[in-house]
Every structure is written in structure tokens, then in C-alpha cells.
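Of the protein chains in this complex, all but one are displayed in their positions.
Now for chain A:
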Amino acid sequence: MTVFHDEVEIEDFEYDDETETYYFPCPCGDRFAITKEDLENGEEVATCPSCSLIVKVIYDKEQFMCGEVIEAPKTSENKLELAQNLL
């Protein structure tokens, strides 16, 4: 029996354009990962390369199988943000 650490919505994953992979933080410090190809094939398990924990990915399988890309924050948009006078 598969024991999931958690269930995470695909919208909460961050998408990397270069690797075409969705990522979500793992408690160990690494990240759970599942590729776009896996999702298109109906896979729903994201694994962590550093530990035994796995998460179930919640997403609309029909939406992925027809080739649509789910909008998720992209890691390629990261930039150094230094703001003053926030409060």
C-alpha cells in the first residue's frame, strides 16, 4: 500500500521550463518532482530524490492529456528582490 506524505495541488507546484518538471518543497530540504510527461501519462506520484517521502499530485488528468499546460509559478521568473520601507 502506498503511503503518501501529503497531497498537493498542481497549482502549488513550481514549473521549470528547462527541465519541463514541476517541483514542490520536501521537508528534507530537497524537492518533490514530477515531469510534464509523467502527468500527461496520468502519473500522480511526485518523488523526492533525497528521501523516501512521496506526495500525491492533485490535477485534472484530462486537462493534461490533451496537451494543455497548467499555469504554475515559474522558477525562471525568479529575480533578486530587495525592497525597503515595506512597513
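Here, a residue touches a chain if its C-beta (ideal position, glycine included) is under 8 Å from a C-beta of that chain, and two chains touch if they have at least 3 such contacts; residues count from 1.
We take it that contacts and distances are computed from a predicted model.
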Missing subunit (named according to UniProt) among the choices "Sorting nexin", "Secretion regulating guanine nucleotide exchange factor", "pyruvate dehydrogenase (acetyl-transferring)" or "Protein UNUSUAL FLORAL ORGANS": "Secretion regulating guanine nucleotide exchange factor"
Missing-partner contacts on chain A, residue numbers: 3-9, 11-12, 14, 25, 27-29, 50-53, 56, 73-75, 77-87
